[in-house]
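What follows is an incomplete set of chains from the complex, kept in their original frame.
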Amino acid sequence: MPTTIARTAIIGRDVELGEGSIVDDFVILGASPSDPEGRALPLHIGCGSHIRSHSVVYAGCSVGDRFQTGHGVLVREASEIGSDVSIGSHTVLEHHVVLRDRVRIHSNAFVPEYSIVEEGGWIGPNVVFTNAAYPMSRDAKSNLRGPHLLPGAKIGANATLLPGVTIGRDALVGAGSVVVEDVPDGAVVVGNPAEADAGPAGRSRRAVPVDPNGD
Amino acid sequence: MPTTIARTAIIGRDVELGEGSIVDDFVILGASPSDPEGRALPLHIGCGSHIRSHSVVYAGCSVGDRFQTGHGVLVREASEIGSDVSIGSHTVLEHHVVLRDRVRIHSNAFVPEYSIVEEGGWIGPNVVFTNAAYPMSRDAKSNLRGPHLLPGAKIGANATLLPGVTIGRDALVGAGSVVVEDVPDGAVVVGNPAEADAGPAGRSRRAVPVDPNGD
């Protein structure tokens, strides 16, 4: 299958795009980071990918096959992205993020540097990860720690994760929760601050993200 | 009045745009859905509309007169939108959404498929609706139910609505609330989870969205 690149898309010098991929209008691939170290780096995106309109992917990222973005997505430099990953419209992925295979991130989310999402992790719309324990402090930049989602962890819509929390394997964070400490494997947590969900009513009503299979 | 379409805007084949409408730069009208069924469908937008820059409206939607979008708005396929509707900058409207006349949605909001907003509904900035009770489950897609706002319901800024909740006529959801069950007509609810607001102090301080008349 041929690769299709819209006439208005802007493709940087050192961009490799797998066959059968589609790049929509007003997209920028291989944008140049401010950091001079990142400027010479290539951008690799695997086969069968679709980068939707108005999205920007920086140089220095390595992205697997069948990558899907919504519209207006931003992916900064030096991120490592597996295969079969999708990122929803208007989501911002900062630099030095790791997303393993089959990760899905929905719309309007924010994922800062040094976040790690293992296989099959799911992140709902408007979810926010954080990574700085002492903002505006002198050494804030040297102490950044993003959240770490273990395989199959799911984060409900509009939840907030504090810096460096680990979300356990197949754990579920309820929509609108604020997660201030680690969540055990398989746990369901809800509220502000997020705590173990009390019972079946809570379970069925509060821990619910948006459609993960939606596109 | 003539219709004004910016030189850089991209207009699909089967797009009908009412007279006196304005389409800004870097807009895409009549974008083609992934679903092959939706590809042949027309897009109709009524008279006196203004689609601001960097917005995308898919094929297969029917939109009334005097439609206003902010910048970078996304409207997916198969949605039905009344007259005098406005959608704020960077808001994402998924497919199969129904917005009746005089609905206003503010900036950075997320409205998934099968959401219904009746006449005069108001949705604040960064509000998130959800529609999947069991995310990533095998039959998640066949059980999607979006929120349903009855006429005049208002959702405060950054609130989160769980799947399938009904928000009563002229009810008000406070800013930052997480709504896990139906809200009665005329009620004011606040908090996480959202509950009836205690008194006048709460009423005046907590249940407050951003300016609904703002543009």
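Letters A and B name the chains as they come in the text, with residue numbers starting at 1 for each one.
The criterion applied here is as follows: a residue touches a chain if its C-beta (ideal position, glycine included) is under 8 Å from a C-beta of that chain, and two chains touch if they have at least 3 such contacts.
None of the values given here were measured: they were computed from a predicted structure.
Taken over the full complex in this file rather than the chains on view, the one protein sequence occurs as 3 copies, with 2 of them shown.
Assume only the chains that are shown with their structure count from here on.
Separation between the centroids of chain A and chain B, computed from CA atoms only, is 24 Å. Touching chain A in their complex are the following residues of chain B: 8, 10, 26, 28, 31, 34, 54, 56, 72, 74, 90, 92, 94, 108, 110, 112-113, 126, 128-136, 140-141, 144, 158, 160, 162-163, 178, 180-181, 192-193. Listing the residues of chain A that touch chain B in their complex gives 8, 25-26, 53-54, 70-72, 88-90, 106-108, 120, 122, 124-126, 152, 154, 156-158, 172, 174-177, 191-192, 204-206, 208-215.
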